[in-house]
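Here it is, the structure in full.
Presenting chain A:
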Amino acid sequence: MKANRPSDHHAVLIIGGGIGGIKAALDLSEARKDVILIDKSPAIGGVLTQLDRTFPTNNCDICTLSPNLSAGARQKHIDLMPLTQLTGVEGEAGNFTITLTTAPRYIDTEKCTACGLCLDKFPKYIRFTPGLDHRAPTCMRYPRVTPHAFSVKRDQCSDFETLASVCPAGAIIQGDKAKTRQLHVGAIIVAVGADVFSPEALDNYGYGKLPNVVTSLEYERIMSASGPTFGELQRPSDGCQPRRVAWIQCAGSRGQNKGEVSYCSSVCCMFALKEAIVTKERFKEDIETTIFYMDMRTFGKDYEMYYQRAKEDYHVRLKRCRPHSIIPADPDGALKISYVEDGFGTLEDETYDMVVLATGFRPSAESTGLAKVLGIELNDHCYARTGSFNPVATSRPGIYACGVFEAPKDIPETLVQASASACLAGKHLLPAATADSTEPVYPPEKDITGELPRIGVFVCDCGQNISGTVDVPDVVNYAGLLPHVVVSRSVGYGCSRESLDIIRKTIADKKLNRVVIGGCSPRTHESLFQDTLMQAGLNKYMLEIANIRDQNAWVHADRPEDATRKAKELIRMASAGVVESHPLIDHILELNQSALVIGGGVSGMNAALELAEQNYTVYLAEQAGELGGLARQIHRTIDGSDVPTYLSGLMGEVRAHKNIEVILNAVLVDHEGLPGMFKTGFQIAPQMYYRQIEHGVTILAVGAAPNRVDDYLLDKHEAVCTQMELGNLIHTAPDKVSDWENVVMIQCVGSRTPDNPNCSRICCQAAIKNALWLLDSNPDLNIYILYRDMRTYGFLEDYYLEARRRGVIFVRYTPESPPVVEAGGAGVHVTFNEPMLGMKLMVVADCLALSTGFKSDDESTEDLAKIFHLTRTGDGYFLEDHTKLKPVDMSVPGFFVAGTAHSPKNIGESITQAHAAAGRAITVLSRNLINMGASVAQVDKERCATCLVCVRACPYDVPFINEDRYSEIDPSKCHGCGTCASECPAQAIQLTRFEDRPMMAKLEGLLERKL
Partner candidate 1 sequence: MITAERKPLDEIASCIEPYNRILLVGCNECVTVCAAGGRKEVAMLSSALQMVSMKQGKTLSVVEMTLERQCDPEYVESLALHIDGVDAVVSMACGCGVQEIARRFGQVRVFPAVNTKFMGASERAGVWAERCQGCGDCLLGLTGGICPIARCSKRLMNGPCGGSGDGKCEISGEVDCAWHLIWERMKALGIEDRYEEVISAKDWRPARGGGPRKIIREDLQ
Partner candidate 2 sequence: MKTNSVLEKIFASGQFAVTSECGPPRGAMPGIVKEKAEHLRGYVDAVNVTDNQTAMVRMSSFAASIILREMGLHPVLQMVTRDRNRIALQSDLIGAYAHDINTVLCLSGDHPHFGDHAMAANVYDMDSVQLVEAVRNMREDGRLQGGAEVENLPRMFIGAAANPFADPFELRVARLAKKIMAGVDFIQTQCIYNLDKFERWMAGIRDRGLHKKVYIMAGVTPMKSEGMAKYMKNKVPGMDVPDEIIKRMAGVPKDKQAREGIDISIESIQRLKEIEGVNGIHLMAIEWEQKVPEIIERAGLYPRPDIV
């Protein structure tokens, strides 16, 4: 499918075309490294393509992923091989020899236009859009599949010749055969994901027998605009809209029964909350939603607040228990859920119209075989076994695992691992591979000087996202009548490859010289459409995007007529504006290929080391007088790995590395510049001299602060300490610890509170770690862990089970009746409710450990945010550019975040994010040029009155009065803010792309009150 196959010696093999694999491929290709992306299915996309909306922003995913997919297909560095499996690996990191086997598709993807004629005539033979029946063979799993072609189910096809004859493009190949080839790659990333559990095996829930019991993924499909019911919520038995829907969590996970796995699938709690919220959003008081759960595991960044919103704003009912059965309640399809009320022991029934089983992950069927081929170890649960201090490195050097293949996880964490593994894999490539040989080539730009405007208007329906509210045909007709509009048409998902092709062809056929897209936000999609214009030989700035989705259809869903009228206005505005646009040239500058890493903890050091290893100069600035950060106070991880040894090794490597300069006692004071050419100033103690560092990118790894509370006698009684201090005590005073009889731990102290509403994520595991560690040296010790929800996500559940098995007593408390702690001699008296027994208990504890968790290091993040102009969350953590799809990029280009400065996380997770940040940084640093865009201030020297207003107004001191007596603005220094343009009293300055003419034209277009 691609003319120039990457030189395979220098490529990375990525197995799995889900979101993780795609992200890793995109990162590597952005860093100009070649990628071979294989997937056993006919199209890439993975599970994500079946989701409707994702948490926590409730965005539709198709649109956020689609640009990635289309971009992925276009990237010259990526060789996409669908229907392909790995059948052999030899050699070692840096030089693997791999064998790939590609199954026959029977369709030439280069010729197939996805016209659908073959599917119409022979629906049985062709793989097509999935219905709710998840068992149906799927290929074109969603309407914007990449590669954009059908495939043939050969085994079901009896009359191939007739089939082949229906294809007008002649794309059907009867004699297509499996191909095997050997290639050389430097590294391998395994991103095969996992399977979604099918709950037929759970006979108590009746799945497969009771039509109205569905899995959460099926529910997602039912709610999806591109799903089988086109977004109508209908229960499968009779197509009626349900009035009561229940979710049952942990279906098949966290269990010991037949068909169940013991680990936690990590994502199901958020998944169920999301589905319940979206349902409530759509149907409000017409529907009741109930979630049956054991522990609500909303441990991710801002997830706890999402949980609280579900409860408080959306009135999602939450019922803590594990139902033991679902049986039919009536002949019409209603269902009865039976459960034992927590603490009462009585059996209760509730009736629902529909029940959703929150089914989690199962290791992919291919994973055992694949692991054998790769020569990597799997853990007891058949997921990839990886390192404690490098969670994406498998047991075989040069092979990395990311995403759910490593452990169950959600999309942002998958993307972090994908970027991390891309970073680490990139290290094994020969330097030659990074040479820039294959930048995208565009046809020469057409000269449109003197042409009258010829505008093409393309209106997206974005599935139901736009057309669900806006009358798209009406808007298209209207746009067709606007001045200079030559063609107006709807394009479905405008950002899909198919639509982009249509746009490109239309530009050529109709000799368009300007384009208006009625679609989503230009913030996210402008570059994609600009790229399409360039491919059509148009200057990319001959484009206007009317944001008729995010700023219209989505916000006026309750007023379709108004939304349609506004869509017309916005398109009229865009088209009036685009008439005044003119070709512009981007300004390109040289890039400083060094990085500044702020924060010398584990995250900062790992990011620095990875960059240094890949030959970039790194300045590692630390405010304290020594490296190490918070990890200096940690002795072991939950799996028993030795933190001090790791840390001293890491610090040694960092200090010794020739590409790293460590700057201690450095206080950030100022910052200026642009991505690729930043200047950041530090005041260095104790001499307090000033030093300015020039760098291309910045990684923030300043960490979070251990929380400390004034509660439960902490700092007032010697028997009370934090969980981290307890770890210290176990390590340094084993004798003392071995004398103890009772230890109590209280969870969520200072987290999940009004002051600090989020979950600190690490406390549950830290408590269990310390409990098990204590039991190692003192097996008779009584340990009570008082918790609200145990959040031992993924395989951490194993340790939770082990702790229970070894006698740790877990007692749940509610924030309304927290434990009471009183001093009692050398120990403390802890009184708490025991809900199972329904009574109060008092324990005389020799030690009370409080899980105080993290809070953001407000002092440092506030200063940094101010100096760097970065955004923070309400609780003071750095806010990434996109919580879902850009988890380490900051909103300011050239900034990346790693570690607990982003959100609470454990050491392994911090290291992964550090690697991811380094990988993302490399995508910037690997280029030697930076594009400043075309938005710069330009002076009309004839008009300039040399009044100096611009000279004084410019925040960057760029304009000056030159020898020819007019104000001169160096486009390479101009940041494009436009302040000078709006202050110039002679109207001599125009900010390109925002000149007076298009701005006024837009106003006139918008406000012309004729519809």
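Selection criteria: all candidates are chains of the complex that A comes from, given by their letters.
As a convention for this text, a residue touches a chain if its C-beta (ideal position, glycine included) is under 8 Å from a C-beta of that chain, and two chains touch if they have at least 3 such contacts; residues count from 1.
Small disclaimer: the values here were computed from a predicted structure and weren't measured.
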item: Options 1 or 2: the chain contacting chain A in this complex; value: 1
item: Partner candidate 1, residues of chain A touching it in the complex; value: 943, 945-949, 952-953, 984-988
